[in-house]
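Written below as structure tokens is the structure these notes are about.
All protein chains of the complex are present and in place, except for one that has been dropped.
Then we have chain A:
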């Protein structure tokens, strides 16, 4: 998933998921030796452990994380199962909720087995409170509540966006970056200030990932493993021609529904045998390439605006769309021009997962935050800046 030419500007996660500050690239062997030393230390050190359950969209993720006394966070397990709908369709709430209910026990058992922890070791059960789709969120919350009650543990409700941000920070070690959070459900430019993750700019209508997912439906591209991934692969075959799409940046914000409408029109034109500006027939690769170039340039612009505003040189990209190598490349180019760097994680952590919920939840738990059972509901709308980030200065 990594682009060799941008090593200077892109930070890599540690190979086996052990999170720590990275100043230089280890060799594989050095990395393994370091991981073995950490594991030995952990056995003796006091640590807190959390189980995290995520299900706000079509990914069901359950993970177990440990926080060592010295502050280091270790991924003990990270298991995910994705609900993939047939090409030409999207995932509907009822079917997605059914999927999560059907797979919860299986995924939870795998996560506990991989982590090799017992119920006694676990300090709290974390779950995604929101934002996201109502039915899927609730189905996971019910299971999380049941676990908490059976095991006699406390619950921690976590904001999905904060989960992404905290996991990105932990994995990459970025100090105080501008965060670009881009996924199927969310598009926000975020910067931390005085114990809140402040939203500097966002999508005004639909998320950038939603634009990609819905366009994939128009082209009837497979949703396996993810529609955005398949658009990316198709786009790599494009580049011969850049089709004209609206470019809709509005100050710090951006908008994607108009671009989607125009892209759908061009797709219809293509099916009718239409030609591009160079007289050649339009291909799906041309459409995917043009769409990506346009929307990613917009994201780079609003991120750069936030960086200038805040005076930051670091960008952290989180969320499923953050896996896209072209987006990382374009962002890397912009950051390099400003003498800065881009941080991103691989698909274990940028696609929705349970470990980010466990990590953010445990951070909150360690400051004394609890979600009483009666309040352990879910909500479809949950702004990133609603969370009081007590664990940071």
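Some observations on this one:
Everything that follows uses one rule, which is that contacts are C-beta pairs under 8 Å (C-beta built on N, C-alpha and C of every residue); 3 or more make two chains touch, one makes a residue touch a chain; residues count from 1.
The criterion applied here is as follows: contacts and distances are computed from a predicted model.
Chosen from "BPL/LPL catalytic domain-containing protein", "beta-fructofuranosidase", "Transcription factor Pcc1-domain-containing protein" or "AP-5 complex subunit zeta-1", the protein name that UniProt gives for the omitted chain reads "Transcription factor Pcc1-domain-containing protein". Touching the missing chain, out of A:146, A:233 or A:367, is residue A:146.
By the touch criterion stated above, the residues of chain A touching the omitted chain are 98, 101, 104-105, 108-109, 112, 118-119, 138-139, 141-143, 145-147, 149-151, 373-374, 376-377.
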